[in-house]
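What you see is the complex with one protein chain gone and the rest in place.
For subunit A:
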Amino acid sequence: MNMTGIIFSNIYDAYMGDLTKYRTLASVPFGGRYRLIDFVLSNMSNSGFNNVGIITKYNYQSLIDHLGSCEEWDMSRKNSKVFILPPFGTGQTNVYQGKLEALYGAIAFLKRTKEKYILMSDCNVICNIDYELVLKEHLRSGAQITVVANREEPDNDDEVRDFVISVDDDNMVTDIAIKHSFTKENLCGMGMFLIEKNLLLHVVEEAVSHGRYHFERDFVQREFLEGSLSVNVYEFKGSVLRNRDVPSYFMNNCRMLQEDVRRDIFDPQNPIYTKVRDEVPTYYDHDCVVKDSLIADGCRIEGTVTDSIIFRNVVVEKGAVVDHCVVMQGTVIHAGANIKYTILDKDAQITEGRTLAGSERAPVIIQKGDTI
């Protein structure tokens, strides 16, 4: 394996509202038993990475707890490791503002790595991807940087993507736009970049000394438009779930209820790993009703659950109705409560007979540990 992985755990924290109040974006729960970082880290493990650095900024205690020694990802071996890289703050410097600065804080780690290439990824985008294929494509293209991207159709005209690429008929990049509208003709960057290590080190040092910190805007876009950087696109064709904000996070959880999406993301050949909690299997009581839902281990379902994602160790008592909800670990929905379009963070309690209703575009969020 000739790639080192770099994962940015905090970059999109600000868009996720209360879900990132006490945790990094990387440790936001997703899909019934996972956290967002599980997907990118499993992809790296399944692609054969031996060396992964996770760059953190703040609130990373839950992330460290979740990852432990990384043995669940098979990354706790003599020759295969995960390094958590907290901000390298000295007396004069603040925590970083962008990826280039963040990478500067991790420069000692980067210099030490033996691998020739660096695969950088955010953790807000969920997919099941083989990075070996990205490297192959990168080498074939001879470009200086490869961007992983996919094609999407916007739901409405004012929808934007962070990194919109225009290509010509031969798939050569003609333009790069940051936070821009897009069509099916464009490719949308998935926050994953492949670049040679020595080039990245040079870029990071240059950028920081010139006060530039935004990797996509201040480096990729700027140098591409100046004609000094060759950019290649790797088009990914599997399912891609982008968690851009709370509504999209909610929608993406619901998309896990579609069979084709699950088949893509949970490829049996390339499993998604997560922290093992040794919960018992879930018990379904007499008279419970469960329809079109994902249910993790350790739950007790006595009431009605429809179109919902139920994480580990959740209790839905008799007569309770849970419809279009994301219910995180350890939450209890007491008898007769009725909740719709709600995200219940960990260990919340919905007391007897309560009614809560959000909407598809504006789901209600109940914060971690709250009692309603």
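As a working rule, a residue touches a chain if its C-beta (ideal position, glycine included) is under 8 Å from a C-beta of that chain, and two chains touch if they have at least 3 such contacts; residues count from 1.
We adopt the following convention: contacts and distances are computed from a predicted model.
UniProt records the chain missing from this view under the protein name "Glucose-1-phosphate adenylyltransferase", selected from "Carbohydrate ABC transporter membrane protein 1, CUT1 family", "Cation:proton antiporter", "Glucose-1-phosphate adenylyltransferase" or "ABC-2 type transport system permease protein".
The missing chain, though absent from the display, is touched by one residue of A:M190, A:I295 or A:I372; that residue is A:I295. Check A:Y104, A:Y213 or A:Y273 against the missing chain and you find that the one touching it is A:Y273.
The omitted chain makes contact with subunit A at the following residues, 31-33, 71-72, 257, 259, 262, 266, 271-274, 276, 278-288, 290-298, 309-311.
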